Every structure is written in C-alpha cells, then in structure tokens.
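Note that one protein chain of the assembly has been removed; the remaining protein chains are unaltered in position.
Chain nomenclature is as follows: A, B and C, assigned in order of appearance, with residue numbering initiated at 1 for each chain independently.
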Amino acid sequence: MDSKLFPEGTQRCSFGQFMLWMGFLGAVFLWGVYGATLVLYNGIGTTGLDNYFGFGAWITFDLAVIALGAGAFFTGLLKYILKIKQLEKIINLTVIIGFCCYAGAMLILVLDVGQPTRAWFGYWHPNVHSMLTEVIFCITCYLIVLIIEFVPLILEQKQLNKIPFIHAFAHNLHVNMALFAGIGAFLSTFHQGSLGGMYGVLIGRPFAFREGFFIWPWTFFLFILSAVGTGPVFTVLVATLMEKITGKKLVDFKTKALMAKIAGSMLSVYMFFKIIDTWAWATGYLPSVGLTFDDMFYGFIYGKWLMFSEIVICGIVPAIMLVVPSIRNRPGLLYTAGILACIGVSLNRYIFTVQTIAFPVMPFDTWQLYYPNWVEYATSIMIIAFGFIVISLSYRYLPVFPLETKLNYQSGD
Amino acid sequence: MEERRASKRCGGVLPFIIGFLATCVLGWAVLPGLFYEEIEQPFKFSHAIHVESEGMDCESCHYFRDDGSYAGFPTNEGCAECHAVDPEEAMEAIAEAGIDPSDYNAIIAAELEVIEDNLLSGEDENKAAEREYVVKYLIQSTEVPWLNYQYQPDNVYFSHKAHEGLDIAELAEMKNELSSVVDSAVFDEPGEQNCNLCHMKDIDKNDTPPAFERNIISGYSKMTMKMWKCERCHALKGQPNACYTCHK
Amino acid sequence: MQMKEFKVKWGMVIDVDKCTGCGACMVGCQVENNIAPMTKKDPYNYVQALTWDRDDASNKLKTLTWLYVYELSNGKSFPEHETAYLPRPCMQCGNPACVPVCPVVATEKNEEGGIVSQVTPRCIGCRYCMAACPYHARYFNWWDPIWPEGMDKGLSPSTAVRPRGVVEKCSFCHSRYLDAKDQARQDGNDPMDLPDGAYNTACADICPTKAITFGDLNNPEHKVHELAKGKNAYRLIEKLGLDPQVYYTSEREWVRKLGDNYNADGGAHGAPSNSHG
Partner (left out) sequence: MSVARRAFIQMSVGATVGILFTPTVWTLLDDVSIWTQNWPWIPTLKYGEVKGVPTVSKMCESGCAVKVRTVAGEAFGTEGNMDNPLSGGGICPLCANGVQVKNSPNRIAAPMLNGEEITWEKAEEVLVDKLAAAGSNVAVISGDQTGTVNELLSAVLTGKQSDKFYTMPCDMQVSDRAWTGLMGGSGQIGYDMENADVVLLAGADAFESWGPTVANMKAFANNEGGKFIFAGPMQTKTASVTSKWVPVPAEGMAAFTLGICYYVLQAGKSVPASDFDQFKAMVMAGYTPAKVEAATGVKADQMAEVAKQLLSASNPVVVPAGSVAANAAGIALNLLLGGGMKVLPEFAAAVDGAMTRSEMLKGDILQGVDAEMVIIYEANPTYALPEQVKAGFTVAIDSVNTETTAAADLVLPSLHSYERYDDLASPYGVASAIYTMGAPVSKPASGAKDARDLFLAPAGLDSESFAEVIEAKVEAIGADMDELVEGAAYVLEETPDMSGVTLAASALGKAAVPVKGTGAVGLAPYTVLSVGTANQATTPNAPATISNNQLVGDNMVVMMASVTAKKLGVSVGSKVKLSGGNGECEALVQVFEGVLPGVVAAPLGMGHTVGDEFSKGKGDNVYKILTVSSEAAAGASTWAGSTVNVAKI
C-alpha cells in the first residue's frame, strides 16, 4: 500500500510485516521512555549511579556510540575532501548511522545531567578551559551538520523529489556537501579528542591522568584514532546486518573491504600509540605518585583481564586481521575483526569511565562496585531501538544504497 | 530575465528593511513591558508621613545591627514603639465582641476602642491604612509580607555594610560606564544618602508606594539588580568578582 | 601546574589524635548548611510513590556529607589493632582538580581566602567535578531535599537550599566569613585582616575535643600558620600535586602513612613527616 514511496526500482517487504517490525521496536522504545520519565520526574537517584560513580553506564554508552558513529565524519572526509569515489556507495549509510548515534548521545545526556533545563548553560556561561564545554559545543554543532547532511537524502525521496523547489534545494545542498563534510570532520575530530581529553586532564585520578601535547593530554589523540579506527568497520557491520535482515545485497564487498582497509590501518596506528602510552603511564607516571601498575586493578570486576582484552584481543588482533589483505578479503573474518574492534573501543570507553573513578586514590578508601540498574539499561536500549527505527524507515523509503538495484534486480554488470 | 533580476533586487532589500525595522521597534518599545505584572504592597505605607510629617530619619527603621548585619524592613516590634496597640488587649476585645480574629473587615467595622484610640494618623485615608496594618498584622503578631523592590534570591549574600561607604559624587566619574547599572538621574543632584544608587529614588518622599513589578518568567522584581550589573560595578571599583564574594 | 595564591588563605589543621569520631561535627555541618535528613518517602511526588523508595542514610554512597569522618585501621589483628578517625571536609585545593573541568563555571578557585566555591544555581549536574575529585568531597543531590513536616521552619540562613540534580560541597561555611567581615567593618577593623577565631567553621566550633583548628594559613597571628608547619603535619595524597589547604597531624606514623601512596617510591614530596609548601 505504501509502495509508491519506495525508492526507484526497489522492492520492500509487505506493509503489515513492516508494521509488525516497527511495533516491536516501538514497544522496546516505550519501555525506555518509561525509564526516562522516572529519571526526569523523580531524579537521577532512580539510577544505579552514586557519589563514587557519578559517571556510569550512560557516559560509557555515549562515548561508545559517538566513537562508533565516527564512521560518518571520517568517511565523509575521505569521500568529499580526499575524493575517494568508491565510498559514495556507502556514504549515505554512514550519515544515517552518525545521525542516530549523535542524536542518541544527546538524548542520553539530557537524562544524565541533573538539571536538564540548564543544559544550555554550556553556551550561556561557558568555561573555555573545560574539555566538556568543547564536547558540548562540538556535539551539538556536529549534530546540526549531520542533520543538514541527512536532509538531502530525505528530500531525494521519490515523491518529495517530484516537487521542483525541493528538487532544486536538494541539489543545492548536494553541491555544498563538501563544505559541510569539512566542517563536520573538523568538529567531530575535535570532540572525539575532547572526550578523551576529559579523562586525560583528571589530575586527581591516576588511572586516567596523562601528560600531553600543548593543552591536550595523549588521551585526546588516542580517542580520535580509536574512533576513526572503528567507525568505518561499524558502518560495514551495520550494512551487513541490514543485508542479513533484508536478504538483499546493499553494498558491494569491494567497498566494504576498502572501509575495512582504512579502518584497519587507522587501528594499527592507534594500537601503536596506545601501547606506548600505556607503557609510559605504568612505568613513568604511576611510580611518580607512589603507585604501581598492580594497584590499578582489583578482583575480577576491575581485573587486568579487562585491559588485556581491550588492547590485545580486541585491539592488536583485529588490527592485524584488517590490514592483512588475505584475511580482510574473507567476509567472515572481516566481520569478526570488525566486531572485535567495536568491542575493543567500547571496552576502552568503559574502562576509562568506570575504572578511572573506581580506583580509591586515598589509601584508606575502598574499591566500590557499580551496578547499573534497569533504568540505565532501558534508556540506553531505547536509543538503540531509536536507531533501528530511523534506519528501517530510511531503508524502506529513501534511496540509501545507490547500488541496491544494480546488485539485486539487474543480472550481471 | 532583466526584470526578473530587478524584482529580485528591490524585492530583496525592501522586505528585509521592513521586517528589520518592525522587530526593532517591537523589541525596544513594546516587548520589554509585556514581561512584568504589577503587584501592590500589602497596604499603603507612606514614607512621606513618617519622614516629613513625623520627622523620623531613615536610621530609625533601617539601621545596622551590632553584628554589622542590616535590619532592612522594620518588624512589628519596631513599629509598635509608636503604634502602641497591645495585641493581647486587642485580641481580648475582639473575643468579647465575638468576632472571628481572622475576619479583618468585621474587626475594622467594629471600631474597637483598643484599636481606634491608639491610631495616630489624622486624615481618614491614612487612618484607614494604619488601621489596616494594625488589624491585619500588628495585633495578629504576623510580620508584614513586604514586597522587596530589590529582591534577591537565597543564593545571594548582599552586605549593606560593605556598600555603606559608596559615595555618589565619587561614582559620578564613572557615570557613563555605569549608565546601564545605575539610573543616571541619581548623579544629577547627589543626596547625602547613597541609597538612591540601587534603591527607589527618593523613596523617603514617597506617599503611596509604587506597585511591585514582578517578572512573569523569573519572578524577580523589575528593580532586582542582575548579576552582570553587580559585576560591572565591582570591576569598575576594583572589587573582587569571585563567586563567593556574593553567593552562598 | 600554576597555583593560585591569595593574600588570605583559609585552611584547617585537623589533629587526628584528638578526633574520637563522635560525629558532632557532621551533624553541626548538616544543620548549618541546610542538608535535609534523608527520607525514604517523598509525600509530594506522586510518581515517586508509585515506584521504589528513595535511599536512606545508611547507603553511604548516596548521602550528602560535606564533612565525612573516615575510620582508619592500622590493619593489624588483635591485640596490636589500632583505630583512628579522620574528618574529611573539602580540601579547598590550591590546584583543584574539579574547577577546570566544570563546563559552566559553577565552581572556581578565587579570592575569598582561596575557598573553592560551588554555586549550585549555576550547576547543571553533569558530575564531571565529582569524577575529578579524588577526595570524594563533592556530593550530588540524587533526590529532592525533603524536611519532615515542620522541620523546614528551622532552616539556617547561612546556606541556600539546593534542589535535586546539582553538585554541592563543603564551603568552609564561607557565609560565616562574610558575616565576620561585616562584623569587622562594623567595629571599624580591616575585614581583610581578621583576628584568629573571628571566622570559624561550624565543625570546628562544635568539636568537643577541638580536633579541628581553622584559620588563615598565611597569617602568622593565626594558630594554623604554625600547626601546618608542625613536624607531624601532612596532607592527603599530596603527591598528586593538588596542594590542599587542609592539613592533618598525627603522632602515629601508621596514620600519617595512610595519608598518601607509598607502594612505589618516587614520591614528589617524600615522607609525610615534612610535607607542606
């Protein structure tokens, strides 16, 4: 019944089937909305956060999705600025994913600040020395950029595009997209860095504190690298997941492999510096404040295995898998590497958020455990549901994948 | 093509200017007024009568305590020094007359001696105001809920003592820098009291207190000095602008 | 790391050997600063009534204790075991970890004796400062403050009541400082040169063993000036370079040793026996 709205020359599942799918997503989303309502109405005491863990699941989630959403700016940068033509086959998807991730992060932040109605004070009374101010600036601005990048895609919707004004408008936007991509790249690079800087500047938290370059601690650069190292593969994974769900080929493997190659090389660079940084921190900084590497870990929850899996299993291993062509070109292995890399970056964000503040700096203080409660899970899952909804709608009604018709409905090439 | 571009040009500038001017006028002349609602003071208190007629001076009600804190609004205790209606007697009389002590109109109507005999005002209008005060507040021993034109929230600590020495004449040099903070009229004929700098000008000569203008969004008084004003003057005077200089 | 220095530098010297951990200071602090007792129910919030209870004060991770008394143990077993009590206000660091991270300038290190301010009406409740402070001196209002009926009429004029969702911390009862300055002006003295004791915090006032001494560290007339230089004076986790304005003193070495990390040497300031400046 809504077939008129489908992209040119494509087929989609029945409306009923689609509604069923959306109904399921909607239900999950509403569960999250209930959690969010409790938080906004009763206060953050509703969550599992406490005085020792002012940052927890939410911040970890934010950092993770923002890192994974980095595919958008980086791919944009490569396509529009460095003019890598190949990437246009997937660029639309990166934009949508970026939009979902950043919009989601913003929603979570609204819950996470104790006084949401004052959230805009970041602009009204900014403290230019705070990394968080930089984050607030960049994320909000970049979200706007992403929206601007998303709009033309919407306007290219078959029916909308028939309207001359919209057609013209969409065209103009397309012409200027390079500009936005540029701005986006700049903004995104910066706040990816600032997010890392947020932890690096914590002089009171030996687990996270790092020396650095000019005003930026090393974590600033490490976060950028880790983000660009995983963002692209995440896009690839999403595309693949969509293929699995829809049973159609949406992106040719050549493009995926290219993305993976890019990610892989960035990831290798990242791992190189990450390892140096960790070593310098453990052998140089920690002793200078009377601490040892072992002091930083405790029991199972805060055990060394975390850092090991982050750096080795989910860092070095996927980096190698992605740079070595013979491995990279095997779809199965490529996806495995991709998944590992994404887990790695999420782990990194978790460790920097939770373990940093869990380590008792005062010798007579104790390690405390932090359990997020269902409210934090529900609201985070709400964001994922939101992402699914946006992507499902886009896929059904918007010409997201330029190659779709070619790959599915035309024989040979 | 030609006329099209032409139309574009004129169509470009004119509407723009129209819109620009329209909102400018609105923004400067009309809109600001819409943000305030007027609230009357609890009753008509006349500074003029107390100061000019009775020859009281400001300090008899608004004075510094021994600890350096400032007694802003007078309390019933202070007022009772002159308005000598004994609450207990009055309440007894009201009870005898069988009136509900919270029914002010009835009490006023009853014209009880304890109250009437102790009213000090001459003219009826003033007598009415005084009677209102006595009945509603003094004998009920509830303090008058004055509306403070210079209202500041709990998180602000304002020290009158620290500002006691401000000299209008001295500040007059910064007249221009302070134009947005202090009403320039103050500098024209500097009185010996520096209160006019922040408080309602010449309130001591005022007979009917002006309405309290309440901002419908913030709830603050129109005369509430906002932080940037405090900061401006502190900066000009070389005073600290640390948060804890004024916040608690 | 540049330290901010001011003419007046309010500080504390806490004698751990005198503190019995009775808790009077913590109660006095809550009363002075309008910290509401923790109640499980919120009678004014219908949604709250529908869900689970608020936290009670036994959950030390959700309480608001600007001043918190830690119990120290020498870790030995009977009969060598020893205990000590260590009150922990805000350290008012010379090089605070919390100030530069605040995105909205709700907290700053500035004049007013170098007390690190926290202006709750400005705070957006992002809790970044809590993540930054290794002393756990900063507290978040997880719930709306509620005084059992009638108890809210006896509120202290010295500190504005905070809503939920903002971070707050010990301010060295700084409105008492403002009061003291007014007193000085009234008496014709110099408000920037208060005599010892003219300004004292609620906890120091109330302490039955006078374990807490408060004053201007820069002023030789004030007791703390010497006490902070004492041979047993030390500060908590000094090696991080936060330069706290709160000093501790104890004749017991194990207590001093618990003041900083010594698991690896290379400590910037060396042993706690001579630690200041």
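The definition used in the following text is that a residue touches a chain if its C-beta (ideal position, glycine included) is under 8 Å from a C-beta of that chain, and two chains touch if they have at least 3 such contacts.
Values in this document were obtained by computation on a predicted structure and should not be read as measured data.
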item: Touched by the hidden chain, restricted to displayed chains; value: A, B, C
item: Among B:Ala22, B:Ile39 or B:Ala84, the residue in touch with the chain that has been omitted; value: B:Ala22
item: Residue among C:Thr65, C:Asn95 or C:Ser171 that touches the chain left out of view; value: C:Thr65
item: Touching residues (missing chain, whole complex) on chain B; value: 7-8, 11-12, 14-24, 26-28, 31-32, 35, 65, 67, 69, 71, 75, 153-155, 215, 217-220, 226
item: In chain A, positions touching the absent partner; value: 115, 117-118, 121, 124, 165
item: Absent-chain interface as seen on chain C, which is shown; value: 17-24, 26-28, 30-32, 34-35, 37-41, 44, 56-60, 63-65, 69, 71, 73, 76-79, 81-85, 121-122, 144-145, 147-157, 160-163, 202, 205-211
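Criterion: only the chains that are shown with their structure count from here on.
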item: Most centrally placed chain, judged by C-alpha centres; value: C
item: Chain A-chain C separation of Cα centroids, rounded to whole Å; value: 39
item: Euclidean distance of C-alpha centroids - chain B vs chain C, Å; value: 38
item: Per-residue overlap in chain C, given as positions that touch at least 2 other chains; value: none
item: Two or more partner chains touched - positions in chain B; value: none
item: Residue numbers on chain B that touch chain C, as the complex places them; value: 64, 66-69, 153-155, 157, 159, 161-162, 164, 240, 242-245, 247-248
item: Complex contact set, residues of chain A against chain C; value: 37-38, 41-46, 49-55, 112-115, 118-119, 121-122, 124-127, 129-133, 136, 198, 201-206, 286-292, 295, 356-357, 361-365, 368
item: Residues of chain C defined as touching chain A within the complex; value: 1, 42, 45, 47-48, 51, 54-55, 59, 61-63, 70, 72, 86, 95, 97-98, 100-105, 122-128, 130-136, 138-144, 163-167, 236-237, 239-242, 257-268
